[in-house]
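Note that this complex is displayed minus one protein chain, with the remaining chains in position.
On to subunit A.
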């Protein structure tokens, strides 16, 4: 009964605490509003510039809202022979999706092994896997380039996809941390029911690892989506180019004006898949970060 009497009072106290607008709260909100405006202003300029024509793009001081809305900039990206944005978009999606598939297949299997099986050398092997994190990409760039050129894979999307099918140390580490939190009792129960080891992985571990898997998927997709160096090295023909090369190329000419309006339109379109992916997987993604302790 005492609890029953207490709770309305505590609710009231909370209400009375939230309701009146004290000066400090107003200042706080104004500050937050200011920070929000500052944070959103580059985005505003991106959208605004993407809708300007070339003359207005060069105007000083820059206009906040375009005088005439040049929607044609977006169409231009797809119809221009020089830009080939649609093709690059497709290539980036192909590389992104297959990289995610590859990383999920390979890294989950390896991480499952490290999390569930103990041998004398498992600690050492895990250290070996982790030590590959210390090698930056430029250090393996040339040997890997030689390898893929010898395999005849130069100027194709495969060198960007295939390495993902051989595991990523970072993702293995992330998944192993998550898999280790699944209680042994569940596996024992599975074994008693006659599950094979693969079934324990497929039907027990993976369904429980949703947040970690979506974190891995999002990270891999973003990395592959933003990667510039590897595509530049491997891809020669424009029909194979990915979005980052295409967009870097728009600023390539030191002898010409950079088409900032087209570049901003391209930036908006290229950020859409990432925003969509994050919106869909947001809850699981945040959960994944919390549970694996990785940011």
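Heads up, the rule we're going with is that a residue touches a chain if its C-beta (ideal position, glycine included) is under 8 Å from a C-beta of that chain, and two chains touch if they have at least 3 such contacts; residues count from 1.
By definition in this document, contacts and distances are computed from a predicted model.
Asker: There's a gap in the complex where one chain should be. From "Multiple sugar transport system substrate-binding protein", "Glycosyltransferase RgtA/B/C/D-like domain-containing protein", "Tetratricopeptide repeat protein" or "Universal stress protein family protein", what does UniProt name that chain?
Answerer: Protein name of the absent chain (UniProt record): "Multiple sugar transport system substrate-binding protein".
Asker: Out of A:26, A:59 or A:275, which is the one that touches the chain we can't see?
Answerer: A:59
Asker: Looking at A:65, A:228 or A:280, which residue reaches the missing chain?
Answerer: Once the missing chain is taken into account, the touching residue is A:228.
Asker: Which one, A:87, A:195, A:238 or A:267, makes contact with the chain that was left out?
Answerer: Result: among the candidates, A:238 touches the missing chain.
Asker: Could you tell me which of A:142, A:189 or A:276 touches the chain that is not displayed?
Answerer: Selected residue, touching the omitted chain: A:142.
Asker: Using the touch definition from the top, which of A:77, A:161, A:218 or A:266 touches the missing chain?
Answerer: Missing-chain contact among the listed residues: A:161.
Asker: Take the complete complex as the reference. Which residues in subunit A touch the chain that isn't displayed?
Answerer: Where subunit A meets the chain not shown: residues 54-55, 58-61, 82, 98, 101-102, 105, 141-142, 145-146, 149, 151-156, 158, 161-162, 165, 202-203, 228-229, 232-233, 236-238, 241, 245, 248-249, 251-257.
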